[in-house]
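Next up is a structure, given as structure tokens.
Note that one protein chain is taken out, while the other chains of the complex remain in position.
Going in written order, the chains are labelled A, B and C, and every chain counts its residues from 1.
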Amino acid sequence: MEADVFVAWFEAAARMVHDERDRLTRLDAAIGDADHGTNLDRGLTEVRAALDGSPPETPGQVLATAGATLIRRVGGASGPLYGSVFRQMAKSLESPVTLAGFAAAFEDGVVALERLGKAVPGDKTMVDALTPASRALALAVRDGVGVREAFRQAARAAEEGAKATIPMQARKGRASYLGERSVGHEDPGAASAALFMAALASVVA
Amino acid sequence: MEADVFVAWFEAAARMVHDERDRLTRLDAAIGDADHGTNLDRGLTEVRAALDGSPPETPGQVLATAGATLIRRVGGASGPLYGSVFRQMAKSLESPVTLAGFAAAFEDGVVALERLGKAVPGDKTMVDALTPASRALALAVRDGVGVREAFRQAARAAEEGAKATIPMQARKGRASYLGERSVGHEDPGAASAALFMAALASVVA
Amino acid sequence: MKKLINTADSVVEDALNGMAAAHPSLLVRDRVVYRAEGPRAGKVGLVSGGGSGHEPLHVGFVGYGMLDAACPGEIFTSPVPDQIIDATRAVDGGAGVLHIVKNYTGDVLNFEMAAELVEDVRVASVLIDDDVAVQDSLYTAGRRGTGATLFVEKMAGALAEAGAPLDQVALVAGEVDERSRSFGIALTSCTTPHAGKPTFDLPDSDVELGIGIHGEPGRARGPMVSARELAGAAMEAIHGDLPLRGDLLVMVNGMGSTPLMELYIVFAEVAAFVKGKGARVARSLVGNYVTSLDMQGFSVSVCLLDDTLTRLWDAPVETPGLRWGR
Partner (left out) sequence: MKKLINTADSVVEDALNGMAAAHPSLLVRDRVVYRAEGPRAGKVGLVSGGGSGHEPLHVGFVGYGMLDAACPGEIFTSPVPDQIIDATRAVDGGAGVLHIVKNYTGDVLNFEMAAELVEDVRVASVLIDDDVAVQDSLYTAGRRGTGATLFVEKMAGALAEAGAPLDQVALVAGEVDERSRSFGIALTSCTTPHAGKPTFDLPDSDVELGIGIHGEPGRARGPMVSARELAGAAMEAIHGDLPLRGDLLVMVNGMGSTPLMELYIVFAEVAAFVKGKGARVARSLVGNYVTSLDMQGFSVSVCLLDDTLTRLWDAPVETPGLRWGR
């Protein structure tokens, strides 16, 4: 995987988040403060502009630019959290990028996120979409599955993980204030995380 | 006519205004500030209490008490205006009270109102109900009509006068701010003036 | 209707109790709000009043450098003469009392009756009529008093505090009114506690232009447009009546339910308009000061300053609603 795949990833993610902006904001309205779609859309638009402006040469540079831009432009909880995923990936990723290398870096990114947000699976956060995705990638590597299929499985796992947040009671982030009333709604961050993984799958489709 | 007729007049007026409070307020909402029903209801409730508390002995005392109480309790434009009608009537009324004497005192009351509010017929105010009522009383006296019929005619004239305010453009009071938009609505003060006259008619019915 | 009230009948009473509890500097007695420390000998007393529902006007402007007493009526209903008489007598420090009266039939009649009845106190009165939405002609009750009331209460209050005699305080109060203009726009109606539903219906696509402060509809209905265009409409109306020039005092006032953020957005546009006309915003006020219950919308008030008025505006004031310099 070259830098262009990573650029394409963020471009697809930007497109998908833009298209799904209102859905994400609606999810956030139900158990949060109705800004998640706007936040991520703003951030990814900036990521796109940054990548267009000075196209990075390595996958690591793409990830570093994306991570830094999200931190610099999103704000809220999701800005630093997503930012830290990609910044950590940028640090961990070795070139040339193989599927195994990608999966390992992705795992590092998720760990960095968990460390920063102190959330664990089941807390009803983006972690609940990203850890299954990471596990799916690891399994794909173990099973010798191709990149395309691996990313597809990761996307599916993320999507299932996002849906699995519906019955959960939130223990982290803004939704936790709602206590039991957070049950019955999909977590907006988990939903956007599923979009990130769907974007990844779309790039190598 | 003895004091008890005048007491009965204000009791009937209080009852009728109370029953029609919301209609008066709605009329005032359309071209004013939605308080006319509440204002008059509050004032007439106080008038009733004042008359109950220390029943006056003469018609003049009833009118004076009613006028002063309206001024002391209503506020707004209608408080001083109605108050001045009854205070002037109290001053003008000679005893024993005949229909002719009542009609003359009523005319004086309306003149006092016109002087205070500087409104003339056609300005879309309570004057447009009270001047026809006053004229009806004067005609009844001239024609030798009985009290009962005279009051009925005054009530009818007031009611017609009130309805006649609908097509008028207001030139006095709050409705005048609306300019042409005041056209098409019955003036709340004219409507309440018609109630006062209907109350009078009901007392000798 | 959804309001933080106990009963529709007790709103004014309950709110005054809250004011008394919150502000030891105020004394509330028989429906009049006074400075707790009472009248100062030799100082002209300032009394204003009007219907309730415009808070902080007038009750929130009682205190050092502004009013000596305010007479709150029922919701949107002018006070009764008794209140004004009580207030006038109580605040007279021997130098007479100025009545600050907004030009509404009810306010005018009740203040006039009161003034006639307090023969023992020298009373002057100033009529506030700053609202350019109303044509001042034989065919109206004359221009309404709105936002400029705050300017008059502040500046006349400062002058009275400085020891000026009654005729001079009245003169300057009149001058402030003459140099001031206002225009208001509503995005929604308000709901009076007794009526229980909005005074008028306004679709999301429309605004009311040229409203007063009693929830009345305006002079005309117009389309809901951007803050820039709405501010422009208000400023054109003002500028068309009194060309903007020199140093201005500018207030962007919320009608009661408009968040501060939106008022600042309007203020930015107003300031740009003023600049475009070659005038200067020398002093400003942004907030909910002369309100109309829970109405959404804003008004702009402008006063052409001179050195004296600027000094009077800058003078210390210490009231619940306006405070600086102490």
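Here, a residue touches a chain if its C-beta (ideal position, glycine included) is under 8 Å from a C-beta of that chain, and two chains touch if they have at least 3 such contacts.
Remember, predicted model here, so these are calculated numbers, not experimental data.
Trainee: Identify the visible chains that the left-out chain touches across the whole complex.
Mentor: Hidden chain contacts in the full assembly come out as A, C.
Trainee: Which candidate, A:Ala66, A:Leu81, A:Leu99 or A:Val127, sits in contact with the chain we can't see?
Mentor: A:Leu81
Trainee: Using the touch rule from the top, list residues of subunit A that touch the missing partner.
Mentor: Those residues of subunit A that touch the unshown chain are 25-26, 29-35, 37-39, 42, 71-81, 116-117, 169, 171-174, 176-179, 181.
Trainee: Provide the residue numbers of subunit C that touch the chain removed from this figure.
Mentor: Residues of subunit C in touch with the missing chain: 1-7, 11, 14-19, 21-23, 52-53, 55-56, 60, 187-188, 204, 224, 226-228, 230, 256-269, 271, 281, 284, 286, 288, 291, 293-294, 296, 298, 318, 320, 323-326.
Everything that follows uses one rule, which is that only the chains that are shown with their structure count from here on.
Trainee: In whole angstrom, what separates the CA-based centres of subunit A and subunit C?
Mentor: 54
Trainee: If a residue has to touch 2 or more other chains to count, which residues of subunit A qualify?
Mentor: Nothing qualifies.
Trainee: At least two partner chains per residue is the criterion; list those residues in subunit C.
Mentor: none
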